[in-house]
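Complex shown without one protein chain; remaining protein chains in place.
Chain lettering (A and B) follows the sequence in which the chains are written, and residue indices restart at 1 in each chain.
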Amino acid sequence: MALALLLLCVAAASLTVGAASTSVWQTMGDILAGREVSLRDRVVLWDIRVPRLIMGCLVGAGLAISGAIMQGLFRNPLADPGIVGVSAGASLGAVMAIVLGGMLPFAPLFGSWLVPASAFGGAWASTILLYRIATRQGRTSVATMLLAGIALTALTMALTGVLVYMADDTQLRDFSFWNLGSLAGASWSKLAVAAPMILLPVLLAPLLAPGLNALALGEAAAGHIGFRVERLKGTAILITAAATGAAVAASGGIGFVGIVVPHLLRLLSGPDHRYLLPNAALLGAILLVLADLVARVIIAPAELPIGIITALIGGPFFLWILLRQRGLAEL
Amino acid sequence: MLTAQNVSVSLARKPVLSTVSFTALPGEVTSIIGPSGAGKSTFLKALTGDLPFDGEIRLNDLSVRSALPAKLARIRAVLPQASPMAFPFTVLEVVRLGCPTPDRDRIAREAMAHVGLAGFAARPYQLLSGGEQQRVQLARVLAQVWEPVVKGMPRWLFLDEPVSSLDIGHQQQIMEIARIFAQRGGGVVMVMHDLNLTAMASDSIALLCRGELMIQGSPQTVLSENRLRQAFDCHLTVNKPPEAGVFVLPCLAS
Partner (left out) sequence: MIRLLSKVAGPAAAALILTLATGVRADAPSRVVSVGGAVTEIVYALGQEHRLAARDTTSNYPAAALQLPDVGYIRRLAPEGLLSVDPDLILAEEGAGPIETLDLLKQSQIPVVPVPAGFDQMVVLDKIAAVAEALGVPGEGATLAAKVDTDITNALTDVTPTDTKVLFVLSFQGGRVMASGTNSPVDTMIAMAGAKNAASGFEGFKLMSDEAIISAAPDVILIMDRSGKMGIEDSDLLHHPGIAATPAGQKGAIVRMDGMLLTGFSVRTGEAIRTLSRSLHAIWG
């Protein structure tokens, strides 16, 4: 509840503040009252800030909830969607589109959709591949998945490296910017595609909560309590791949949200996934909208990639988690 | 009733259990004993449906192989050997996990009181001692099948070495809880190491050796000196004083 209110405040702040000095609230009032608004104000509010705000909420919610699910699935508070190869796959997809895009005959059909579409494809392909590798006779080994994930990530990174080597100077720049993430490309047409891809998993995720709680006891015990553990694992991985894949495709690589948010919430309100999952969606949205706000105004009229901001917050936080856990272990 | 017929299990293509047939009755405590590596825990895993097996296992006339987890969960609960928790859940949250939805808080608290953890509800599970964690898990398992008989059907407790990390007082307490569950009409099947505790608490004992069932019967029948020497390959004496019980004592060869 408090988080929902906070999200509203942050959203309002994000609409109000920006490089362009537009009185957003007056513009909004004018639009609602049907009065004439200047084209520039309309574009700033309606075509830039609003879609960007919604995209920020969706991406933040998607990444945070995916992180929470992965941590529940792997029974490890340091797991993140990257573990199942989503990020590495998305990266490879993006670099393929950036470097090889010009050579493909059908590439112009995609236009600016080529990179996100390819990133999404890469995210899915690597997750499905990993899931297949780790599943034998209907049983998915989470440990195999973890190890195979490391191998697969190394492989995708090598392929990414090959493409990076082939890339020219501008392509390299494009890729490194993509890797750092940005919400600057948010538009209504992108939202129309990304919103269902992220929203559906985010809304379905809370259904996993009882199962993830049981999984904290271990897979066997979760089965003894009555959960169909294999189905639970499969659903969890699919939901994560969809949400993360779409989020990464829409905004590039944005790190640490998936780790920081669930961990913070566990400290604040306990590990029960029935509260953790919806709260993670809210706090993830808050954090990303805030980070985007900083990214937009800190060097206005230019922008900082949002991934830099989240990493600046996330890096030290991650270290703090590690140190704190060591402290607990020594108790 | 729990019946196992000609149950065989192979792990990594090596036979671990071969053609074990076994029965456990509701209202009784049935113990599975045998030397280390005899296949006790494997057998228990087959009985709870955690391992693929050949043969047939039926629990209350339900085929363990094909029954849905949710259906099995309503008639039996399983206490694992060790249960580390992934996240800092509180004791109450852990105990509630397996509870059927209505009344879960009341049942969880009663189960906690039953194992002597009444004041522990808000304590973080991860910070408890091994013995305390074991009792929390027992409370969780009890809460899952809190009424030993529902609509005339018995419910079952499967306990894998329930007293292995406990002191003598708590060992006795757990055995007491198992007996009460059986007396109220439920069935208890447990894997045990301590032969004296087993003799004290069990109505029926199954002795496994090298993946085969040597014998199943009353403590008086199963715990004979010759059979135990043969199964465990060691010197021991068995005392059966007329007033009560069976006592197994190891002897030094020298």
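Heads up, the rule we're going with is that a contact is a pair of C-beta atoms (placed from the backbone, for glycine too) under 8 Å apart; a residue touches a chain by one contact, two chains touch by 3 or more.
Being a predicted model, the structure only gives us computed values, none of them experimental.
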item: Interface partners of the hidden chain - shown chains only, full complex considered; value: A
item: Residue touching the undisplayed chain, where the options are A:6, A:19, A:155 or A:321; value: A:19
item: Residues from chain A at the interface with the omitted partner, ascending; value: 18-21, 39-40, 43-44, 47-49, 111-112, 165, 168-170, 173-174, 177, 182, 184-185, 187, 190, 296, 299-303
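Basically, only the chains that are shown with their structure count from here on.
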item: Chain B to chain A touching residues, read off their complex; value: 48-50, 68-74, 76-78, 80, 83-90, 93-94, 97-98, 127, 144
item: Residues on chain A engaged by chain B in the complex (per definition of touch); value: 72, 75-77, 213-218, 220-221, 223-229, 266, 270-272, 331
